[in-house]
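Yeah, one chain of the complex is gone here, protein chain that is, but the others are all in their spots.
As written, the chains take the letters A and B, and residue 1 is the first residue of each chain.
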Amino acid sequence: MKQLLILSGKGGTGKTTVAGAFIKLSKAKAYADCDVDAPNLHLVMNQSSKAEQSDYYGFPKAEIDPELCTKCDLCRQNCRFDAIHIDGDCEVDFYACEGCGICEKICPAGAVSMKPAKAGDLLLYLDDTVFSTAQLKMGSGTSGKLVTEVKKQMNSVEVNSKIAIIDGSPGIGCPVIASISGVDMVLIVAEPSMSGISDMKRIIKTADKFKTKIALCINKYDTNIEKTKQIEAICKELKLPFTGRIPFDNDAVKAVNNGQSIVDVVCLSGRAVKQVFNKTMKILLTKS
Amino acid sequence: MKMAVLSGKGGTGKTLVSVNLAAVAHESVYIDCDVEEPNGYLFFKPVNIESEKISIKIPMVDEKLCTGCRTCVDFCKFNALAYIDGKLIVFDEICHSCGGCILFCPAKALSEKEKIIGEIQKGISENVAVVTGILNTGEASGVPIIKKLLDGVQKENRMTFIDCPPGSACTVMESIKDADYCLLVAEPTIFGVHNLNMVYELVKLFEKPYGVVLNKCLPVKNPAEEFCIEKNIKILGEIQFDKELGKLNSNALIAARESEKYRQFFFSLIQILIKEVCDETAVNP
Partner (left out) sequence: MKIAMPVDGKSMDSTVCISFGRTPYFLIYDTESKESTFLDNSAAASQGGAGIKAAQTIADNKVGALLTPRCGENAANVLKAANTKIYKTKNNSIKDNINAFNSGKLTLLEDIHLGFHNHGGK
């Protein structure tokens, strides 16, 4: 099974809209939403069944037993993450703790222990397709590991599918790095704006480190033709395959709000995304 | 007054709103905490840039002192250390800088060195002091940069606008910690509602006063507006979808500096915000 990951660097470029369309067009039997901070793909995939939920545990975090704590302050002084506060009782700031375990080891009273902490929900929709997604709990920092779990969950179910489509997360940090690992190709959905180009360059640099095949398309290309041309020039310069332009389309907004993909309705953006899809598939399925 | 501008995901207009508000304020500070994808400086094009490298502390070993006891290897929860063939190896990019290995080394063979993970750039753009955090590509966490960005923000007397990272992860929490008010920017789609709901939960958790600006409004049904009405969330302003604004914005021009219409729009939005913050502090001093 070939895995295609859709990324954007910048948020809001239409990554999920493109992913939704690609899933429909490819009839992929396996797909995943790795934007665990703000998952959206499930809103347009219309799953007929309810998701199987499982708890996701991030790293264990410190817990202080007030009965044993002598308030010696050693843990607070040695915590690099400012995660321990003493007003009255000794308390661990759940969101600040990174689970390093210094407090546990340094506590002379044995009052600190590391306890598994729930950091999110893994969701698996199974009908004739496998759809793996997750929601990270607010303020949890371990989204990279959850991304890996989402992909693992998708791969854990045997399906007869030539390709898998993965909706990635924005940014260039740890969840993105986790989502790139192991995929066969990355499609970057760029946006013709100064910000979009700046972020696009950063995501290309990140993806390049993994020596994964990269292609690029532009969404809302007509909102700024000059910037669109600039992006195409960058592609040429970097020798990145360019797979097409998708126009800004009010009908796309309407489709999304009705829980539909842009290829479910007759619209300009839907037609354009089909061409992007065909070109992208050609690159994905040719041997490098 | 410290205002955090946030949205559940990127691309909703967080930067548009915070940049333009900072531009119309009399004298202000704009802090870009979206360190993975900082964009505010593209709009402000600040001059007189001073940059400061941001580093984290990682361990280094003095091989002469190391006895090979492996206390550090066994302690490290992140497995950033290995002891092979009489030598300690440190994996920089895996280290969380907790300092445990140094603290617990019985031979005092470990000490710290600095590793650069990004930088902070400070510059001036007319009335705005522009502060930008930039995370180097390939680095996993921007939190140390955000912490540094917001260092001293409490003492800032000028109006301060904090452009937060997207999402509701730890980086966002770090960004809103010191804010007096949270401004949530939402898009008129069901994606927008889902993402708005996330940051709405977040600001409630932090017990921050908040209000919403609806962006890219079209003359059709707006699920984000319906959500606000249903949850009784104050809508402070609505920005209509406008090709002209889109063009200015995509060319990284500040609408409030280019167009009188938008100067007035953001100026009145700032008045509403000031009133909101004053009301809040009157109720919760």
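Note that contacts are C-beta pairs under 8 Å (C-beta built on N, C-alpha and C of every residue); 3 or more make two chains touch, one makes a residue touch a chain.
Only a predicted model underlies this, so the values are computations on that prediction, with no experimental measurement involved.
Interface note for the absent chain: among A:K209, A:K236 or A:K282, the touching residue is A:K209.
Set against the missing chain, the residues A:V147, A:I246 or A:V276 yield one that touches it, A:V147.
Remark: the omitted chain is touched by one listed residue; of B:N79, B:S111, B:Q154 or B:Q240 this is B:N79. Contact with the omitted chain, checked across A:A62, A:I165, A:A178 or A:I218, is made by A:A178.
By the touch rule set out above, chain B reaches the unshown chain at residues 73, 76-85, 87, 89, 91, 93-94, 140.
Contact between chain A and the unshown chain involves residues 58-59, 99, 142, 144-145, 147-148, 151-152, 155, 174, 177-178, 181-182, 209-211.
Assume only the chains that are shown with their structure count from here on.
If you average the CA atoms of chain A and of chain B, the two centres end up 19 Å from each other. Residues 9-13, 16, 35, 37-40, 43, 59, 78, 80-81, 95, 98-102, 105-106, 136, 138-141, 143-144, 170-174, 177, 191-196, 198-199, 202, 205-206, 209, 223-224, 226-227, 250, 253-254, 256-257, 259 of chain A are the ones touching chain B in the complex.
The touching residues of chain B, counted against chain A in their complex, run 8-12, 15, 36-37, 39, 42-43, 75, 77-78, 96-100, 103-104, 135, 137-143, 165-170, 172-173, 187-191, 194-195, 198, 201-202, 205, 218, 220-221, 223, 243, 246-247, 249-252.
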